[in-house]
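Only one protein chain is missing from this complex, and each of the others stays in its spot.
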Amino acid sequence: MMTSAQPGGRAASIPLMGHEVEPTMFELSVRGRSAAQFRTTGIEPRPLSSMVPAQHLNPETIVTADLAERDLVGHFTRLTHRQFSVDLGAYPLGSCTMKYNPKFADAIAGDPGLAGVHPGTPAALAQGWLELLVTLEERLCALTGMAAATLQPAAGAAGELTGLLLMRAYHDARGEDRQRVIIPDSAHGTNPASVTLGGYDVTTVASNDRGLVDLDALRAALGPDVAGIMLTNPNTVGLFEEQITDIATAVHDVGGLLYYDGANLNAIVGVVRPGDMGFDIVHMNLHKTFATPHGGGGPGAGPVAVSARLADFLPGPKAARVGDRFDWVTPASSIGRVHGWHGNALVLARALAYIEVHGADGLERVAQHAVLNANWLRRRLAAILPAAYDRPCMHECVLSATKLKAAYGVRALDVAKALMDEGFHAPTVYFPLIVDEALMFEPTETESPQTLEALASAVESIAERAATDPQSLHAAPQHTPVSRVDEARAARQLVATEDAASR
Amino acid sequence: MMTSAQPGGRAASIPLMGHEVEPTMFELSVRGRSAAQFRTTGIEPRPLSSMVPAQHLNPETIVTADLAERDLVGHFTRLTHRQFSVDLGAYPLGSCTMKYNPKFADAIAGDPGLAGVHPGTPAALAQGWLELLVTLEERLCALTGMAAATLQPAAGAAGELTGLLLMRAYHDARGEDRQRVIIPDSAHGTNPASVTLGGYDVTTVASNDRGLVDLDALRAALGPDVAGIMLTNPNTVGLFEEQITDIATAVHDVGGLLYYDGANLNAIVGVVRPGDMGFDIVHMNLHKTFATPHGGGGPGAGPVAVSARLADFLPGPKAARVGDRFDWVTPASSIGRVHGWHGNALVLARALAYIEVHGADGLERVAQHAVLNANWLRRRLAAILPAAYDRPCMHECVLSATKLKAAYGVRALDVAKALMDEGFHAPTVYFPLIVDEALMFEPTETESPQTLEALASAVESIAERAATDPQSLHAAPQHTPVSRVDEARAARQLVATEDAASR
Amino acid sequence: MADYLAHTPDEVSSMLAFLGLASLDELFAHIPAAVRLASGSALPAGRSEPDVAATFARYSLANRAAGSLVCFAGGGAYDHEVPAVVRSLASRSEFVTAYTPYQPEVAQGVLQALFEYQTMVSRLSGLPIANASLYDGATALVEGLNLAAAATGRSTMVISSGVHPHWRAVVRTFARGTGHRVVEVPLVDGLTDWSAIDVDEAAAVVVSYPNYLGVLEAMDVAAERAKDLGALFVMGGDPVAAGVLRTAGQWGADVFVGEGQAFGTALSFGGPYLGLFAVAREHVRRLPGRIVGETLDTNGRRAFVTTLRAREQDIRREKATSNVCTNQTLMAITAAIQLGWLGTDGLRHVGMASASGAHALADALADVSGVQLLCAAPFLREFAVRLPRRADEVIAAMAEDGVLAGLAVSSLTGGDDPSVAGDTSRVLLVAVTERRTAEELHRYVEAMRKAVR
Partner (left out) sequence: MADYLAHTPDEVSSMLAFLGLASLDELFAHIPAAVRLASGSALPAGRSEPDVAATFARYSLANRAAGSLVCFAGGGAYDHEVPAVVRSLASRSEFVTAYTPYQPEVAQGVLQALFEYQTMVSRLSGLPIANASLYDGATALVEGLNLAAAATGRSTMVISSGVHPHWRAVVRTFARGTGHRVVEVPLVDGLTDWSAIDVDEAAAVVVSYPNYLGVLEAMDVAAERAKDLGALFVMGGDPVAAGVLRTAGQWGADVFVGEGQAFGTALSFGGPYLGLFAVAREHVRRLPGRIVGETLDTNGRRAFVTTLRAREQDIRREKATSNVCTNQTLMAITAAIQLGWLGTDGLRHVGMASASGAHALADALADVSGVQLLCAAPFLREFAVRLPRRADEVIAAMAEDGVLAGLAVSSLTGGDDPSVAGDTSRVLLVAVTERRTAEELHRYVEAMRKAVR
């Protein structure tokens, strides 16, 4: 054969027919092939040299990948057969709220009347989009008990940083220069990282033996130089901060603000509003609570809602009602833009569709069933994987494999890997950091009782194997396209592109 | 747990995570669940009893399956992971032309302006559809060298029967009562079956040692009572009937008609026209030559084109140009309808899209590359699986496993099953019936040289295993969700529904 | 000039070289020059996908789809809710780009989906055996008649003219080949008048329930008639009605045939649709088409496979029960998914909501002067009205008001027909689905008032 390229029509890489590796697009590539078809424009092509001075032209041709459409389709379709997803089964990945994503919302986002609109289209020609954004802002404010919101942040972490900049703008406006932001030791990594980018120093307060913020430790940490506190409630161990009002008072007393990390909003949506708990700034992960698909790692959306006193600082421009029309308006003391355009618009549209279908009643049911599922699982697994804190949890439960580790040397990671052989995605492991051998299960409300039972029995059978054949668990998973991968090797000799690989 | 229903969120049935069986929809069902959401119509629901007399009402409720949307999605998505398809890899299933199906044509068929039109819409309100149908008819006539066509037949076999009824109408109109239709012994099963349904007796003529119609045998079989002959050209052994003009003359001399089974049109599209070979009636399998997806077994479309003398007998109504508009017109001596409406319209739309993209030049390339691929594969495998007839083939090649069988007891079926473990779909086996241990490979034009080479090496490695470990081939496939299935048992104790199964 | 080929010129040359050939043309050298196209086929040159898309956009804009005309047309094709979830599952490329499951080891997806479909059809028809789909309702009826002929050794087909006119037309067409004698029974006030014909034996007695005018036939009488004639009782049913009405099995039918478009398939200008087919146990070996059965693999795992293949054309050839090969599998899978989405209660809802809407509309139209119900007999979700002017004119007029008023019965029958006494041209067939709103019904009635004023 002419070239040594890999065959595009061989399917031995799909588990359906084997477990070989799938060639890369570049290994499949043969110069001279192509799939692209373009419009016939009737425009005279001009020689580049007649349009662009020579020094700008790339002397070399950048070769990307050249495939026939058939091989392109074969390749990416096979890749999807090497990928687990919510649509294939339960995905109890704690803190990520991997609930079912309604196909209905995808259809909404696919409407050319929404997806085909240029972001620079004058407001007068995009009234539908502006009304959609205004409506979503109203819904999010109603759900959080806040006064106004920005829809620009592209994800939760972007929302956090935006919130911290709002905090700073608020204090600046009052001529106050505060240096510290408090976070509990159970906080998600994005919290401290955002605090740093917000220009603040992180003060970490330890959790008490109940897995909650230690109020005394907090009081001790508080002072006039504290800009605020970032809390997740329920927190990352899945427990509700019952002293939240005392915490709020304490922080407010020193002039600080309360930031609500909404990653766990699914536990309380429609039941408790952050605003009523005393929070001043709230970000929401629409890709969690409001079921927009996670896209293999993104996109998400992280709108930030604030109380009245912070509304003037929100990023702008914002879509707003102006008389009976909608227009772009920039808040009086806006911190400015945090996104190149208006935020992840199509994600926002999906979230609104989800909210409108559920309404107040539906969202309350979402929270109730998310909490029901998590508590059922926690109780069901108590004997094998005791909860880090033996109390009713909210939408997720953090269990610990310490018993299995002590008795048989089987670690949380082994349990996680073995679960995949049983047909389930693994829970989040080793987070939060304050729990040894943490296994964080978030079943979400959309998994049925039968699925929970099957998940629980799978964990049971793994525990039995831990006693009889722990080695098999260190070797798990075995029924997956690849077995455990050598992460150390990947870091030691970085091969991050085809060109760095020795093929 | 309340019910004994199966879990909808367990993915152990997907090869990605194991090889367990997937529960049926009914095993997943829990009465009381539901996914359906309907429009709020504002119409007062009326009690059935007020609308329908009691004796019509079903005293029992028919329980179908009750699933939450999440479990419905999980179930069918997992089923797709247990299913091979063209999009996953090469599918050299002889006689079926499993070429790549352009996604572009799917998008065309998904346009609500086509897919949303009721078939009873008055012609004046469906001019776009009528123009589309008229254009397709013109293209098909140009490609086959025929005068007119019907687009009604839903598949090739329906086209065959339609063609035979046209043959009958033609003879009837001439007051001739003919009883026999000749088909070669290499013919596809639908041919004889259609002949019977057309009310004719089948006369089978043997093929000669070159795999072609034996002209003398044919002449001997011909007579005034012969209505016509059905031929596939290239025939089912992938060879072109080189004496086709003599055959045509012989048949026409006795007043018979020539029917062209277009299942193999992909070999000659744009290169040879059935009309120029002397055929009077031609069916085409649009799901083969014109790349409409096979849908797991259908839908297809089997338009029938005819020469001028048969045009008046075509099924009707037909879309036709009437002045500068389009309307439904019924041919003068139409045999009547052969479909409930206008045929598989969305399949027809896809086929036209494919034809328009290729044009005369593109379709010629299709035939050329289909024949190139088949010949390359035939030659490449000659040593292991000699061709039944050692001559240049057209778009497919019929090879034989007799050598492997004689030497190692490895049959065509074993080779076919083993190929699946190598990442390829099996070729068609044991067809045509005139070839022992037949393996009929039709690579189609859309598979690359690299894919052909990989397929050939896979066959080679199987041949090597035949010598060293034939048992392993009898046991193949092993890397598939299920291993060889017990077909005898399925027939012996028929379980064709959930209700017949003992769960 | 576009295509979907992978081969580069170099690759083509090397493949030709391997074959000892100098050009692609030589691959066809053994074909007599006389029959080869000298200068290519008389087709326009190829155009790129976006260019062709522009042409199709023009076709699309020249149609009035259900989106732009509120659809009250039925006659076997209905505007039911098809949710995004069903569309996205049914369009998974593993279902779409596979073919007949000849190799069960790599086709369990399609096979199990068909097994589930067969179960659904069996339950809706009340008959134990269903096949894996036929082309459409009309051709399914033909297969039913062929089965009846084989089962009884007779060739007379007694068919109520309440059976859809297109179905009857298709039956007449194929009878040219099978030589079946087709006897159509007239309707009186919408109900089959079995007394109107005199036949003393038959292979099949066919009745549609509801019939194409929407009327609920007297099934017991029909069943009786079938028994008298020693014929198989063949029922053509509206599967949506199955949610509420008695099933074919409950009425004692031997064969059920139906149009399955209502389950998840778009209106699609008439195709691809779905032929439903179910029979009583004793006819299983005469079943047309494919059937999927449950079995075990060599490791004892449950598996599915097409079975009883000995009936089929590829094995039995001229003695096959049918010539069908490619069927409508994708629509069958779609129906299984849609029925799973609907669930038990959803299916009932579709039947009841459609009926409520249809009766509300019928009542409202009764007040429009000049419009009257064609017949007094009970109906479910479709009914016929007699108008003061030609139905096709009324349809054209009402389209101006954004409503597809229904189907002109004469456009189905092509003239006078035993199903309707007298002039058919003023008879309009109206269908209502669960998607129609009170506002749309109101708009319909107003448009009708204007049209018949």
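First chain written, first letter: the chains are A, B and C, and each begins at residue 1.
What we mean here is this: a contact is a pair of C-beta atoms (placed from the backbone, for glycine too) under 8 Å apart; a residue touches a chain by one contact, two chains touch by 3 or more.
Since the model is a prediction, treat every value here as computed from it, not as a measurement.
The chain not displayed here makes contact, within the full complex, with A, B, C. Only one residue from A:A5, A:L132 or A:L258 touches the chain missing from this view: A:L132.
The chain omitted from view is touched by exactly one of A:Y100, A:Y259, A:Y389 or A:Y408, namely A:Y100. Screening B:A107, B:A206, B:V254 or B:L433 against the full complex identifies B:A107 as the residue touching the chain left out. Note that of A:D66, A:D214 or A:E396, the residue touching the chain absent from this view is A:D66. Touch with the hidden chain on the side of subunit B covers residues 1-3, 8, 16-17, 30-33, 35, 37-40, 67-71, 73, 77, 102-104, 106-107.
For subunit C, the residues in touch with the chain missing from this view are 49-50, 81, 83-84, 88, 93, 435.
Rule of thumb we're sticking to: only the chains that are shown with their structure count from here on.
A straight line joining the Cα centres of subunit A and subunit C is 46 Å long.
In whole angstrom, the spacing between the mean C-alpha positions of subunit B and subunit C is 19.
Each of residues 2, 4-6, 11, 14, 47-49, 83, 85, 93, 106 in subunit C touches at least two other chains. Of all residues in subunit B, those that touch two or more other chains are 19-20, 37, 69, 73, 77, 81-85, 87-88, 100, 102, 357, 420, 446-449, 477, 480-481.
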